[in-house]
Each structure stands twice: as structure tokens, then as C-alpha cells.
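Note that one protein chain of the assembly has been removed; the remaining protein chains are unaltered in position.
Per-chain numbering from 1; labels A, B and C assigned in written order.
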Amino acid sequence: MIAQHTPVMIKVAEKTVHNAAYTTLFFDFAVDYHPGQFIMVWIPGVDEKPYSLSFHSPTRFGITIEAKGIFSRRAVGLSTGDLVGIRGPFGNGFDIISSPHTAVVAGGCGMAPLAPLVARLHPELFFIQGARTREFILFPDRFDVTRHITTDDGSLGYKGLVTDLLAAEIRRRNQEKIPGFDRVYACGPEMMMHAVFTLCETHGIDCRVSLERYMRCGFGVCGACVCSDRVVCKDGPVFASEQLRKMPDFNRTALLKSGRAVPVTEYASWRCQ
Amino acid sequence: MIAQHTPVMIKVAEKTVHNAAYTTLFFDFAVDYHPGQFIMVWIPGVDEKPYSLSFHSPTRFGITIEAKGIFSRRAVGLSTGDLVGIRGPFGNGFDIISSPHTAVVAGGCGMAPLAPLVARLHPELFFIQGARTREFILFPDRFDVTRHITTDDGSLGYKGLVTDLLAAEIRRRNQEKIPGFDRVYACGPEMMMHAVFTLCETHGIDCRVSLERYMRCGFGVCGACVCSDRVVCKDGPVFASEQLRKMPDFNRTALLKSGRAVPVTEYASWRCQ
Amino acid sequence: MADFLGKQLTTPLVLASGILGNNADILARVHAAGCGLVTMKSIGPAPRDGHNNPTVIDLGCGMINAVGLPTPGYDHMDAEWQALAGRTFPLNASIYGGSVAEFVQVAQFVSDQGPDFMEINISCPNSEHHGMLFGVDENAAFAVTNAVKKVISVPLIAKLTPAAPDIGKIAKACEDAGADAICAINTAGPGMIIDIEAQMPVLAFKKGGLSGPMIKPVAVRCVYDIYRAVSIPIIGLGGVTTGEDAVEMFMAGATLVGMGSAVRYRGIGVFDQVNRELADWLNSHHFTRDAIIGAAHDRRHIP
Partner (left out) sequence: MADFLGKQLTTPLVLASGILGNNADILARVHAAGCGLVTMKSIGPAPRDGHNNPTVIDLGCGMINAVGLPTPGYDHMDAEWQALAGRTFPLNASIYGGSVAEFVQVAQFVSDQGPDFMEINISCPNSEHHGMLFGVDENAAFAVTNAVKKVISVPLIAKLTPAAPDIGKIAKACEDAGADAICAINTAGPGMIIDIEAQMPVLAFKKGGLSGPMIKPVAVRCVYDIYRAVSIPIIGLGGVTTGEDAVEMFMAGATLVGMGSAVRYRGIGVFDQVNRELADWLNSHHFTRDAIIGAAHDRRHIP
């Protein structure tokens, strides 16, 4: 269903604790959804915040939460049977192409919105996943596609940035005259997504990234989530290269809860690194 | 269409003046209608009153108005091209049976709501129409069915009451062992309809009459039109014998605009005699 | 059954004043259809035709009306009072006046006709001269409630308007003046709809009161505010059309729930339907009605 109006109260059906930081909550509820879309999650008496769907089937969906602040800690602390209110799904998701020449770049819990996408892309996709350490690799064995893993501390896979691997693969395909990427999908810290975007620009590759801003309404009215002249909750959260080129605020400016414009680093200091 | 909400403004397409008292206004507008239903007619700046449809086709309908008071005089004074607002159709109409053994009894402009009904009944129906004088016989040549006409002054047909003819016909059918009436439909002054009802009761004939009360909302909320425990605008205006038996206010009490209960004679002194 | 000011009502539902209640038979029918307490159309001091039509227009998500308080006048209803004397259902007699004196005059007479409750409509937003004054001013509300209370022998219900700057204060003033219960809300607004083809307001009176689903948030807020301000029972009224709406009203603090416009959207059968929906909801949640009254004010259930 689609819950565009007042929140629909549903029970936590199952809970999976992935590691110290990431927890997935499952709900036996049918939502009409496209990969990349998000829902507003209300914990009565606490707050309401946007979360991407990280799992989706005709009868069930899941959201994966990184515990960090007041709300997300309360969210991962929920038990099966607890009621939460949901509104949505909102926003435009990733457009899915059939080409075998795609790359997916996930950083930290940026993996969450990308997971349902990966499941629908051509299995030959080139899949890069980065995290601080091995524990923070989300859904390590969720699909059987080769993963190119990077960690900040080298505790698993390559020690360094996801963009290093993406750059290398682009180069290899050029040299070996293998068809290049028709599309790169990325989600993670905005700085990372911007690096991916820039790299793709230099090689003329069309990419899609999922932005994040503080949100209130979720449906394009209040303006809390504006990024340049785009409304992230409605025009996004997924944006295409063509659009990103016209968004100077991408990786530069974001609004705080007060509406104050600050550097993205200050704003985003708190998610998915 | 159905205009259950705010009035739909439409133009008078054609106007037929039948005689000093009766005028029909036509509108090129499609309404989803059943014989016996009515619409609320608003003349901006004047008032809004209920009128039965006296003509109906997929693309056009008409109402026939007897000029008497403030509103109806303004209504018959309208010219083609003038705008009026309509709401409706409202209420329950006549249920139509296929039997050839039916009678229709029309008094004065009570002919208006009955006309579209006659057109849909079995052509062998027994049709009685009464009026003050010959000029007041509405739609004299509208359908080719034998009419049994009565006038108060004998200027046309039988001099006397419509019920005299109905009683005579019922008697004849009894004596000549012709099948009796399966149904009698009546519309006219409430006193006349009550006489028809009583006659039918004594002979066990099921009848239908269309009541009239002062109306405001037209959809069963304000209570202006109550008759005993029935809401004329919504439960009626057409009622069946079975219901009429349980309505002591039938031909007895009606509410004035103020809500004051008065004898029907006092209230209805002004229509269709 | 629902206990209200000592009387046993068959259901916790109330018919709003001005809806259908124009004669004894229809009131009996509404009661039989599952309405625990039926309210008469507000009765005034002198015969009054009210406004010309259009007076009541359905807007889809609610209605707008400017009926203009038509009334036969309290002393022109003998047959009606006679018929009601033999009634077998609890009756709420709504009255109004243009001054404290008129209110008292009508109240005294009507009280003698023996209704089970009397409701003072100190809140009609439809009429230029009647009622408005009282419902938005604490002192006026106190004065009329107090004066009426003195001359009647039945429980008194004060019916409030959402136009009050602070409806809680008005309710408190009525309680202090002796009101036994509060009924909220009367129509909201006022509003106006203009027909752009006719280039004029649709209602003959131009402005009208709003009712039905679109005013439910205002009604719920008012009941919530009143519940915090007084300790007498509240009839929660405004936009209710379903059992879940009724639950919302109870949680806001209502003891009984009223319906008016709902009759437009679901017919007279709406009372039985809402009773069933309410019972189903309570059963499936293992709650009693008493347990949820005012629940939205309670913080125990927060995670």
C-alpha cells in the first residue's frame, strides 16, 4: 500500500542486529515501492525520521538503521511487537537499466538503499563496498555477486577508498577495450558520492547518487530538505549526473533543522562514515 | 451527471409556456435520473426550491413550474440563456413494474413527475388526469395513451374528482372479472393522493404517491421535510402504501419554514390544486 | 449501555442538534437506529423562518450551512411537547436566545416539558444576532449558564463554539456556572463559498458554519483542551463518521460522541454502524470504552 497521509501504525515483525552499529527492522506490511525510495518512520513520543527500504518483498519490508543519535538509538532499541508509524514511500528511486555494464558503489550504511537495487540489476554488475572495518560491511553474504571490498583499516579487502577501485576498473576496461560502464550507482557519505560523481564526469559515465538532508514533510512542501533548487524528498533523493551538475550545494551546503545553511561536512558529520 | 455538492450552473436552453400557470424550462444537461426524483433549483439572489423532472433524455431535461409564489414566478419569468444552479437529483423515485395493469392518477401539475413515468410503463396503463379547467391539463398531447380527464368545472372530460373515475374503473374490472390493478401511481394535491391511497387500501391495491414538504438540504440532514418518521427528501419523495400506513402525518401535518407543524391544508394551500 | 449524568443510555452516541430532530417520530427513529441520546433542533424564544435557501450545501469533505436558527418558538410547539411526553427514549432539548433573559424564558418553559437534559446553544455561528456573543466570552458564557441553571430542573449541557479564543476557559466558566456537561463543537468557521458563474456567495446568508469530516481536527483539539480544563463530562462532536473517529474523540476526552453531518455520508444507519465499528475496535484491542477516555492525555504507553 501507499501511506501518503497520516502514519500507518505497524508492528516490528523481526529484528536483525548486524553489528554494534547496524540493525535491521522487518515489518510484515506490503508497500508499493521502487528501490531508492524512503519512508518516514515515527516512534510515538520520540521523533519521525526518513529511512530507505533495505529489504522489500510483496508482503514484507525492512529498514537498516545505523545507531548514532537520539532517534536511531531508540529505533535499534525497538523489540519485535513494538509499534511504529510509517508514511510513504516517498521520493524518486534509482532508474534500473538492463545493461550488464553497471557499477554499484556503497559506503557504510549507504549499502541499505542499494541492496534492493543490486538484486534487480544485471548480475554482471561491478560491485564495490566500503566500510570503516570488516564488521561494518553490511549484508556481507546477501547476494552472490563478486564484491570488491575496501576498509579504512584494511581489516578486509583493499585498504583505501572505494573510488580507488572504481578508478582502477574504469582504467582496466579502457585498456583492455572491454565495454565501459553505462551507469554507476552510489550511496554513502556525500563526500564519497561526490568523488564518484567527479570520477564519472571525467570519464563521461552517467551516475546516480542518493542524497540526504534533514526532512520534515517528506512530500515537497516544507522546504527543509532543499539542495540548491532541488527538493531532495520529492525531486530526489536519487539524482542523476545531469542534475547534479546544476546543484552547487551538492557536497557543499545543507540546511540544519533551523534552516541554517552549513557546510555539508558539518551537517553530515553524523551519517554513514 | 450527479450534482450532489455545490450547485452546477446551467443555462435555460428552451422555454415552453403551457398556459397562464404552467411553464416548462429545458436544460441541455445530462443528469443521471430515475422518474420521481427531484433537483434543487437555485436562482441566484432569489431562493432555491425543489422541482421534479418532467422531461428527461440522455442530453436534456426539463422542469415544469406552476407560477404561484415569489420563487415560481421568478422561475417562469426566466429567459433562455439565463443561468440557474442545480443540485441533485435527490430522493427515491417510482419503482417501475412491467404489468399492463397499472393506473396513473395525476392532479394539476402533479402531472410533472408522472410524465417520465408514464413513458416507461406498459402502454395499457389506465391514465386519469384531473385539473381545475381544460387549460390546466398539462401535456395534453404528450403521449398516445387514452386519457380519462376530469375537470373541476367540467370544461373538459368528466366533471368531478379523479378518484370517482378510479373507483369506477376498479369496480368495472371487478365486475367484468378483468384483472385488477397491480399498482396505482398518484401525484397531485396531498388530499387527492390520500383519497387515492384510501381507495386503494379498501381494494388491496398497492400504490405509490409523491409527497411534498418544505426543503432545505435535499439530502436528509436538516430535517425540514420530515413527515412522521420519514425524511421526504431522502426516504421519498415517493412512498409506497406499506410505508404510508405508518405515516400519520400523511395528509395531516407538515412543517412550515419555521419548523412549525401545521395541518397539511394550511401548508399545501399553495400547490397543485 | 452508557451512564451519562445518572441516566442510562443504550449507546454512547448522540444526535447533534439541528440534524433531523424536527419531530418526535424522527427522534424515535434515530434512537431506534442506535443513537443513545437524541437532541432536538434548537428552540428559540419566538417564531422564526430562518434564512432563505440555499441554506445547506455539501462540500464533499464536509458541509456548510446557514439555516438561520428557524424555530416555531418554544410556546408554539404544544402538539410536539405532547408527543414527546409519551416518548420511550432519553431527550436532549436544545435552546437558544438573544439575551440572558430570553434564554431564561425559554429554558424555564422547556424544562417544564420534562426533557431528560437541556442543552444551551451558546454558539451558533450562523445567525447575526443569536448566540454568538455568549460562546466566545467567558463572562457572557458564565452569565447565561448560571441564569439558566437556576430556573431548570434537568441536567444542563453547554454547547460551545470553536470560535472561542480559548475554549478551555469558556468550558471552565460554564462548569463554574453550574453546567453539568459540555458539548463541543458547534460548526466551525464561518466560511463562504462563492459560485464563480453566479459571481455571488452560494448561501443566501453568504456565510455559513462548517461541519463534517473537514472540521474533525478542530473538534478533537477543542475536546482535548476542554478535557484539561474541566472535570464534567464532554459530548465530543464534530466530523465523526466512523467507529475509529469515535475512538479518537474518546481518547481526546469525550464521554459521549455526537454525530450530525455523518447522516449525510452514511445515512441514519450510521449510528448502528459506528456502534459496531466501535465495539469491534475495543474488542480487538481488549479495551473498555471507559479505559480509553482521555487516553491521548496519558503518557504511560510511550515506548
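In the analysis below, contacts are C-beta pairs under 8 Å (C-beta built on N, C-alpha and C of every residue); 3 or more make two chains touch, one makes a residue touch a chain.
From a predicted model like this one, the values you see are computed outputs, not experimental measurements.
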Thinking of the whole complex, not just what is shown, which of C:21, C:62 or C:115 touches the missing chain? C:62
Out of C:98, C:178 or C:201, the sole contact with the unshown chain comes from C:201
In terms of residues, what is the contact footprint of the unshown chain on chain A? 4-7, 9, 40, 42, 44-49, 83, 85, 87, 215-224, 226, 228-231, 234, 249, 253, 255-261
Considering the entire assembly, which residues of chain C contact the chain that has been omitted? 59-62, 64, 136, 163, 165, 188-194, 196, 198-201, 206-208, 210, 213-214, 216-218, 220-221, 224, 244, 247-248, 251-252, 281, 292, 295-296, 298-299, 301-302
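Heads up, the rule we're going with is that only the chains that are shown with their structure count from here on.
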Could you tell me which chain lies farthest from chain C when each chain's centre is the average position of its Cα atoms? A
Chain closest to the middle, measuring from C-alpha centroids that were averaged per chain: C
Chain A residues counted as touching two or more neighbouring chains: none
Two or more other chains are touched by the chain C residues none
